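Shown here: the complex without one of its protein chains, the others still in place.
Here is chain A:
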Amino acid sequence: MTATGPATVPATAALALGDDALVLSHRLGEWAGHAPVLEEEVALANIALDLLGQARVLLSLAGDEDELAYLREERAFRNLQLVEQPNGDFAHTIARQLYFSTYQLLLHTELAAGNGPFAPLAAKAVKEIAYHRDHAEQWTLRLGDGTEDSHERMRRASEALWRFTGEMFQPVEGLDADWAGMEERWLESVRDVLTRATLTVPEGPRTGAWSAGAGRQGLHTEPFGRMLAEMQHLHRSHPGASW
């Protein structure tokens, strides 16, 4: 795919945003064949496809999309640790979607309003992300305010992923955004959904000593290596293979 943009694209930022989209897309794709109902399988695959499209445009701004996706080692990826977390049960996937899509919507809304190199993609992506955010919100409400079991699972998931949410608001070089303001709006938005879902906002810290901004610097959690091995296996075994 060819995308047009000014020649001076901040590569760090293109990689950070592109890797977020690529890695989450792959995680969501892992649900194919395993989702609780057929409609959700289709929904998660569609969200994954939107993210893959965004990743392709962003990685192409930074270099060769296939080389970047398939031939980089773990330490060269710049995605948030949140998006590489395993799918877990359906509630974990939904909590990850809620946290990430709320962040992505705020960030891309800001980027779309500016006139930087990411504005054209952001203006397009923001419309897609609005549907992802809505999907996550509706499921959080349904699970949180559902049965005793679904409530408990949604509570556990929202708490387990909480410590990965602080990293999202570490400024990214080359992105002009009001990070502190976004963080405030993110907290407000997530609190509103969790409260309506009869859940409480987790109390734990939103970063650990080792996880603050770590993914953006190439430090990843243990499951990420296994995910990459699966994602890159085919291309590495059969270089240049195509459908």
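The rule we apply is simple: a contact is a pair of C-beta atoms (placed from the backbone, for glycine too) under 8 Å apart; a residue touches a chain by one contact, two chains touch by 3 or more; residues count from 1.
By definition in this document, contacts and distances are computed from a predicted model.
Unshown chain, UniProt name, "Nitrate ABC transporter permease", "NADH-quinone oxidoreductase subunit I", "Ferredoxin" or "Phenylacetate-CoA oxygenase subunit PaaJ"?
This omitted chain is identified in its UniProt record as "Phenylacetate-CoA oxygenase subunit PaaJ".
Out of A:Q54, A:Q85 or A:T207, point to the residue that touches the absent chain in the complete complex.
A:Q54
For the chain that got dropped from the picture, name the residues of chain A it touches.
1-4, 39-40, 42-43, 45-47, 49-54, 56-57, 119-121, 123-125, 127-128, 131, 134-135, 138
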